[in-house]
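I have placed the structure first, in the form of structure tokens, so that the comments after it can refer back to it.
Yeah, one chain of the complex is gone here, protein chain that is, but the others are all in their spots.
A and B are the chain letters, set down in written order, and residue numbers restart from 1 in every chain.
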Amino acid sequence: MQLDPASRPPSVLSRLRAAACVLLAVGVPAVAAADETSPRYQLDASTLLYREAGRVTVIEPVARITRLFEGGGSLGAEFTLDVMTGASPTGGRPAGGIQTITTPSGNTQTVSAGEVPTNPFRDERGAVDVDWQQPIGTRAGAATGAHFSLETDYQSIGVSEKLSLETMQRLLTLTVGGGYNRDDVFPVGGTPVGLTSNGERTGVDRNAKEVLSVMAGVSRVLTRRWLVGINASRSKESGYLTEPYKVVSVVDPATQEPLTHLSELRPSTRQRTDLLASSVYHLSRDILYLSYRYYWDDWGLRSHTVDLKYRFELGATFLQPHVRAYAQTAADFYTLSLANGAPLPAFASSDQRLAHFNSLTGGLTYGFRLPGHAGELTVRAEYIGQFDRLNLNAPAGEDGEEGEDGGAPVTPDPFSPLSIGTLTLSYSRSF
Amino acid sequence: MKRTAAFAVVLALASCGCAATAVQPWDRDLLAKQQMRFVPLRMEYAVDQHIYFSKEGSIGGHDVGGGGCGCN
Partner (left out) sequence: MRFRPLSLVIFALSSLALVATQVASADPPPGRAPAFHLATPHGSVTLDSLRGKVVLVDFWASWCVPCERSFPWMGALYDSLAPLGFEVVAINLDKDLVASDAFLARHPTRFTIAFDPDGKTAKAYQVKAMPSSFVIDRSGTIVLAHRGFDPKKATELEALIRKECMR
């Protein structure tokens, strides 16, 4: 799902790596087997209300129904709807005076002095996920998943498989998995030729993107209270990986004023790896969740994520504060703008998602059972802030030299820090 | 180098802890709780995955499973 959809006229490009990743994210948990006394179905429903300050608003209802089988297997189907509205940055730079921009669909738009160019849009995305989990004997299990999603300019189809094995008196669990995604990108108005400003189209309306991923993990019960795990995943993306509606500004080296905009261009392959270490610790009453993830890819992007949750158990209810810290370094070809007259690089993007930034999330979840009712409800409010985006690829000076870390002065990102507020309501019930 | 280090951690995790200190099958009362999993709140986790994939450049964060009551 693309929550900050790049400036598109009515539609939105969906970053659907999420597809394969969410499939692989479904573990093979100990599902209660069904019989006369235990539940046969489980219903999970949630709604996300998401708002970026001054930008995008998303509402995302999700409904999931799972059939539980005797013997421990299950079959689940999940339906997701995303409704996105708002305005999102094009990647172009603000100017000292009024700018007139031609959008990818051919409309013209006027941008005031100092204002970040954005495009208003509204789009809907629907997705269906199916997963089937089955124990194999008493010590192993398999989980198979399939995904389909569709929006105005993006389609994603994926499959995944995960196998797990319990060994060492069930204290050690080994998991391996793989996934394959086939996405199609069909931008509104055709596919722009990369790094051109004349609206030239490639002539290919439907661009393919493939993602192949593998993961392996080990989890270990260390003590009666402590479960730890480590896992690694690697994915290879190939095909059309560019955001067709994003642009890079070409500025006058002396005044830094934008003169024109080029459509962005990214490489056609990307190799991504991540390592995740997690811990769940049960104190006398409460539970502490801690995880650290290190990520790197061959676009030069690296990130660290630390996630901490503390669950206060209050009898029939619980309160769970959450803190997440994230730091990312920029992709090699990320640039705030290109200097007029300098030779064109092979790839360039001003997409803030590829920039150097830090992010901090703070949130609180409250869970409770409705009186006289079998289901559980949780309410979560979170705030996500992105800040400290430094432009490490400062625009070239008159002599054509690139600014470098520690060399030419680093220009603070003129875009304002991003603030996101979310509210997530979830309901869960077995019957 | 990173790969070697990662494997060293994995093997250490897998091999440490002999029978004397192993958690017995009847000591899994806390581990049997639904909250004692890497991903205890499934719907919130899926929402987070969507949000961070869309707003950041990274992937990852997978639920490995494990723990649990260890019952047949």
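The rule we apply is simple: contacts are C-beta pairs under 8 Å (C-beta built on N, C-alpha and C of every residue); 3 or more make two chains touch, one makes a residue touch a chain.
This structure is a prediction, so every number in the text was calculated from the model and none was measured.
Chemist: Which of the visible chains would the unseen chain be in contact with across the whole complex?
Modeler: Spelled out, the missing chain touches these shown chains: A, B.
Chemist: Looking at A:Ile59, A:Met168 or A:Leu360, which residue reaches the missing chain?
Modeler: Selected residue, touching the omitted chain: A:Met168.
Chemist: Looking at the full complex, which residue from A:Ala45, A:Leu212 or A:Ala277 touches the chain that isn't shown here?
Modeler: If we include the chain that is not displayed, A:Leu212 is the one touching it.
Chemist: Among A:Arg139, A:Arg206 or A:Arg369, which residue is in touch with the absent chain?
Modeler: The single option touching the absent chain is A:Arg139.
Chemist: Kindly note down the residues of chain B that lie in touch with the hidden chain.
Modeler: 3, 7, 10-11, 14, 24-29, 32-33, 69-72
Chemist: What residues on chain A make contact with the chain left out of this view?
Modeler: Touching the chain left out of view, chain A contributes residues 32-33, 35, 37-38, 70-71, 138-139, 165, 167-170, 172, 174, 212, 214, 216, 236, 271.
The rule is simple: only the chains that are shown with their structure count from here on.
Chemist: Could you put a whole-Å number on the gap between the CA centroids of chain A and chain B?
Modeler: For chain A versus chain B, the centre distance works out to 21 Å.
Chemist: Spell out the part of chain B that touches chain A in their complex, as residue ranges.
Modeler: Chain B residues touching chain A: 2, 6, 9-10, 13-14, 17, 22-23, 25, 27-31, 33, 35-47, 49-72.
Chemist: Can you check the complex and tell me which residues of chain A touch chain B?
Modeler: By the definition above, chain A touches chain B via 1-4, 15, 17-18, 21-22, 24-30, 44-46, 48, 50, 60, 62, 64, 138, 164, 166, 168-173, 175, 177, 215, 217-225, 227-233, 235, 272, 274-278, 280, 282, 287, 289, 291, 293, 295, 297, 301, 303, 305, 311, 313, 318, 326, 328, 331, 353-354, 359, 365, 367, 378, 380, 384, 386, 418, 420, 422, 424, 426, 428.
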